[in-house]
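Moving on to chain A:
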Amino acid sequence: MHGPDIQWYVILAALLFSTGALGVMVRRNPLIILLSVEIMLNAANLLLIAFARLHGREDGQIFAISVMAVAASEVVVGLGMIVAMGRRNVELDVDKLRTLRG
Partner candidate 1 sequence: MNDWLTTILICLPIAGAIVVAIAPLTAYWLGSLAALVSLVEVGFWITSASKFDFGSSSLQSAQNRSWFSDLHVSFHVGEYAFSLWLVGATVVVMAACTIYGWWAGRDRGRAYFALMLLLTGAIVGVFTAQDLLLFYAFFEAMLIPLYVLIGVWGGAERMRATITFVVYTVVGSLLMLTAIIVYGLQQGTFDLTQMGPSNSTWLFLGFVIAFAIKAPLFPFHGWLPITYRESPPEVSAILSGIISKAGLYGLLRIAIAKFPGVAHDWRVVLLVLASISLVYGSLLAFRAPDLRGVVMYSSLAQSGLIVLGLFAFNDLGIDGAVLQMVNHALISTALFLLAGMIERRTSTGQFALLGGMARSRPALATVVMTVGIISLAVPLSTSFAGEFLILAGVFQQGWAWAAIGAGAIVLAAMYMLRWISAILHQDTGPAVPDAALDLRLGELAVIVPLVVCLLGLSAWPNLISSRAVGGNHAKQSIVVEGLRR
Partner candidate 2 sequence: MKAAAWICLLLPLASALAITLGGTTVSRRVAGYISTVTTMGSFAAAVVAFVQMLDQSAGHRGHVTTSWTWLAAGPYHFGLSLLVDQLSVVMMLIVAGVSSLIIAYSVGYMDGEAEERRYFAYMSLFVFSMLLLVQSGNLLLLLAGWGMVGLSSYLLIGFHQERPSAVAAAKKAFVMNAFGDATMVLALFLLVQHTGRLDFAGVFAASPHGGAVANLIALGLLGGALAKSAQLPLHTWLPDAMEGPTPVSALIHAATMVTAGVYLIVRCHPLFENAYVIQDLAAGLGAATILMAGLIALVQTDIKRVIAYSTMSQIGYMFVGAGIGAYPNAIFHLMTHAFFKALLFLAAGIAIHAVVGEQDIRKLAGIGKLMPQTRAVFLVGSLALVGIFPFAGFFSKDSILSAALDRGTFGVIVYAAGMVGAFLTGLYTFRLFFIVFTGEPTPFAREHFHRHHGQEGPLSMRWTVGVLAALSLVGGLLQFAPLWHPLSTWLGPIERPLAEPTNWQEWGSSILAIAVGLAGIAVAWAIYAAGRARAPRALPLLERKFYWDELYDLLWYRSGDLVARGFYALVERPLVAGSLSALTAGFGVGSREVGRAQNGLVRSYVLALAGGLAVLAVVFLSVR
């Protein structure tokens, strides 16, 4: 296998994932939260491809492409909602968006 050992990929993915997770938990702007979710998804994709390469099988790569497809659809929906909220001058702050409470 060429390139760095598997542990570097794992560390990178872990860092990416935690960055994304932190962003989701800490940031208040829904756009940034969506961005952070994308970072988490990419971290997962990286891990999938790295291990696929390690085992020499394509399963991980195929799964990564499905994830990308799903991520794209979800971003479309999410961005669409954020743009709609922006057009209606709703304040883009998740702490203030509490209508769906129990």
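How were these picked? Simply put, all candidates are chains of the complex that A comes from, given by their letters.
As a working rule, contacts are C-beta pairs under 8 Å (C-beta built on N, C-alpha and C of every residue); 3 or more make two chains touch, one makes a residue touch a chain; residues count from 1.
As the structure is a computational prediction, the values presented were derived from the model and not from experiment.
Undergrad: Counting any copy, say which of 1 or 2 touches chain A in this complex.
TA: Answer for chain A: candidate 2.
Undergrad: Help me check something: in the complex, which residues belonging to chain A touch candidate 2?
TA: 21, 24-25, 28, 33, 94-95, 97-102
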